[in-house]
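Complex shown without one protein chain; remaining protein chains in place.
Entry: chain A
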Amino acid sequence: MKFLSVFLRTLDKINPPSKVYAHCDVPCGIYDIAPAKIAASTVAKMVEKIEALNFEELDKPTRNSFVRMVMTKEQHAELCKRELLILWTDFFKPEHLAMFPDLHDAFWQATKLCSKNKQGIDPQVAQELQDAVAKIGDMLMEAKAKAQK
């Protein structure tokens, strides 16, 4: 049996075996900032559109648009928070703290900004969320680049 093991391991040196995975995260190790970025941009766009509404004439179509815009803003702020939490809890590991000492703070601030964008309609806060997501995106790219070296 030991001879067989040595023989198979020697063969592996010539023709390396395929890797199989017993565990994988959904969606199997694919971590990307894009969904959070799109959600944050949608929040900013909704804020912009709400600001552009004419509240002097609150006719039915305008009210309908207003409700839909607020709803979309709410949904995408929640989506953004969820996407950020996936990156925070599933992708980033304790060793990344050495690379990014402010990692936890960056996520904490960004997810808090998601809530803040739900609470109000403020272009400045929407921009802050986009900036916070972009910063996390840079961290993600840097961490991925290091892992590939």
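As a working rule, a residue touches a chain if its C-beta (ideal position, glycine included) is under 8 Å from a C-beta of that chain, and two chains touch if they have at least 3 such contacts; residues count from 1.
Please note the rule applied: contacts and distances are computed from a predicted model.
Per its UniProt entry, the chain excluded from the display bears the name "Peptidase S26 domain-containing protein", taken from "Cytochrome c oxidase subunit 2", "NADH-quinone oxidoreductase subunit K", "Peptidase S26 domain-containing protein" or "DNA polymerase III subunit delta". Residue positions on chain A in contact with the hidden chain: 4-5, 8-9, 12, 17-28, in rising order.
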